[in-house]
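Removed from the display is one protein chain of the complex; every other protein chain stays in position.
Chain nomenclature is as follows: A, B and C, assigned in order of appearance, with residue numbering initiated at 1 for each chain independently.
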């Protein structure tokens, strides 16, 4: 039974982690942290967990976390993570970091997009990117896994097979991404108040969204040629779910069935990717760790659809996949519905 | 053309006031205030008003407001209002106050429910309660009108005819009230974040909601006997709308048709109350100044339904009704769809 | 491994049953029925089940169902169920019937509320009512279990402890019930079209809703005195969840803590009832089999809150609890998060 800590237990990703861990047969949550000094019981923070955990959220040092836990989910904001992670590793923990701090391999790119100098740059280049569908071999032996962004996984999983097979142009890929509001986190902000985003659809962060370099880095690694995307995120009036509608240019004409076959073959052994005939809907994957993928041809324009639950496959579900691999378990352990 | 100022222009009630005033033939908005020192243009605050107003929100003194405007809508929080209103009156403005500060006639009751000593207590007892359906005679000559609360108007309009006709017991009236999230205002709070209240229904403020004494005061005034209600507000996953399902006890058995006739007669001359055969739905009154009322018998239990748009008939629509009466206009002027 | 059939596999309750059964360690789904003759694959009907079941929905006779399955979930509409159930029992199946056909013990009451003569009246009086929190002893040996209605369970679980302890008056209990739209089923109807019920709250079926006699029958059985309720259902703009706000009269004054203690003691051994200090919200129980209960005093008016997921604890979750008991398993088997 692995002992697990969650740093930053008050957000939505922590809540989803706890829901999965509540039914996980090989993991016991032993520590939860917050910067609040009042030591709130976790059910005060997340009433839906009533009866499932009897733990308080404490302001713990890395050393204390290390004494209580073997493996840590670090759900802190970026920049806070790159402070905490080295200390956690020193304290003997293995870490799945859900922030963006260890996803980009180049500290210069990090500084460019995040506006901060990276304070732990030497670790960037040898941190594993925790998308098991692509990097499963590297995860089990790692001490630190950089858990992918939600838009990122959804986009990458849809495009990777086509780039790996050299079927699409690596540049000029338009991604029109649509996310539920939980992706914006649980800190009160005007833009995510209910009456602001209910009954409304809009876009944001055009040209500046920080998942852009992450998508390009991983797809370049997979495809071999420099990938360049125009990533355009939109906010949807729903709790959870991401649909990426992606418009790459085919190198040569293919049929929908040929393309689906390529994608199916690529994910043949992956339990959490479903290549489907119908157009994916976020509702079909809500509250699951599935990524549903399909393609269509709009005359000669290829359209790739990829759908996930941003809090599960886009964050906490893939984090538990990573935990399972770190612990030597089947990656499906504790996951629904497998 | 009356010159109009709005104090506290950044909230939802101010936005709805501006939408109505944009089409009002006899009112010109000449001043908007905010405590922010950056003088934001009103369309930065409310992009939906683009092209309709060319005004900045300024931190103005009461004297300056008095120089620019004849009539002021005071959309400040409670306690801020009772500081501003005496100064505005001194500056020669007539005021429609949308806060709770002048609604209760007894400063002791105010202190009990709001937790503050009232600093302008002598004015309480002779301030007009701005529900034109009940107090139309007193409004035209007033300098200060206390605009009613949203739950309050909706509850009162449903019950007043039955109390005035002595058909129901004045005590033990259960009100199960259901409101959209805009009723909680536009300040970012955890409880009104989209992912907190979307796909959820809950109650709050049981026994402590401050609209309770307001409902009781007005209904006691109308009915002649001391009214006592159990007011139970609930939060609904929608932007706007209030449905009050009210459960009074009939003094003697009546048919639905007899009860509807009493209510219809009571509101015979009121353009904004619709007594309907069907059960009201908040959607039927959304974006209008209507209050829809109907009744049902559940065996021998009377059920009174009353529905409004909390931002219009529950706040800014009735405020413009009051403004129209203060200006000697037909109360429907500028209002939809009349 | 029990062999399971679902009759009427196209609706929302069937979908939720299948989601639970997909992770159930002791149950295998072997037959799905529909009246459609096209034998659609279950993933055409419910795309979210892709990869989890490889079964088609067929128009099977009771005999054929009996050959394929040991236990049947009958998710047919009322009147269709009372035709099918006797044949299924004859074919050797044990049955959990999710319709209303076997819930009322008196065929006269059934006829009065449902408008049909019951064609299997002799079975009514000895069918077990499948609410395990109240009737757990009778379920394991039954061949037929009448699965409760969603509003019904939610209301009963909140009120039963107070009636069993003689703390509240058995008559005049007002229930203001609020349900998500999935409770209305999956057949296309104008009233449940998205643009009709989104951004709207209304009531329906006042005095005529068929869950009324069911609530009264069970609470009378529990409390010993004739219970009479005024049941008032409301439609909420959300997918799933029921909140019942209930207003009984206390026989003598009690504190909130005394009342919570009574309810806690009553459900001491029940894993799916959570007696909580905070006011329940439907979101806290969504996608779980929990029923959250709390109480408040609004001056001297008791308010009992009870919240469930109408599709899980209100239908398919309790159905699997019943299945588990019929199979001699712990009732939590396959259920989240226990």
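The rule is simple: contacts are C-beta pairs under 8 Å (C-beta built on N, C-alpha and C of every residue); 3 or more make two chains touch, one makes a residue touch a chain.
Keep in mind that what you see is a predicted model, and the values were worked out from it rather than measured.
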Among A:1, A:190 or A:203, the residue in touch with the chain that has been omitted: A:203
Contact residue for the chain not shown (choose from C:25, C:195 or C:328): C:195
Per the touch definition above, residue among B:133, B:176 or B:292 touching the missing chain: B:292
Hidden-chain contact residue, picked from the options A:245, A:288 or A:331: A:245
Among C:239, C:292 or C:309, residue touching the chain not depicted: C:239
Chain C residues that touch the omitted chain in the full complex: 12, 180-182, 186, 188-190, 192-199, 237-240
Interface with the undisplayed chain - residues on chain A: 172, 174, 176, 178, 180, 196, 198-204, 206-207, 228, 230-232, 234, 236-241, 243, 245, 247, 279-284, 286, 296-299, 301, 303, 305, 307
Residues from chain B at the interface with the omitted partner, ascending: 19, 22-23, 47-48, 50-52, 199, 274, 276, 278, 281, 283-288, 290, 292, 336-337
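Note that in this section only the chains that are shown with their structure count from here on.
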Relative orientation of copies chain A and chain B, as a Cα rotation angle in degrees, nearest 5: 180
Centrality ranking, top chain (CA atoms only): C
Distance between the centres, which are taken as Cα means, of chain C and chain B, whole angstrom: 40
Euclidean distance of C-alpha centroids - chain A vs chain B, Å: 45
Chain A and chain C: spacing of chain centres that average the CA atoms, whole Å: 36
Where chain A touches two or more other chains at once, by residue number: 199
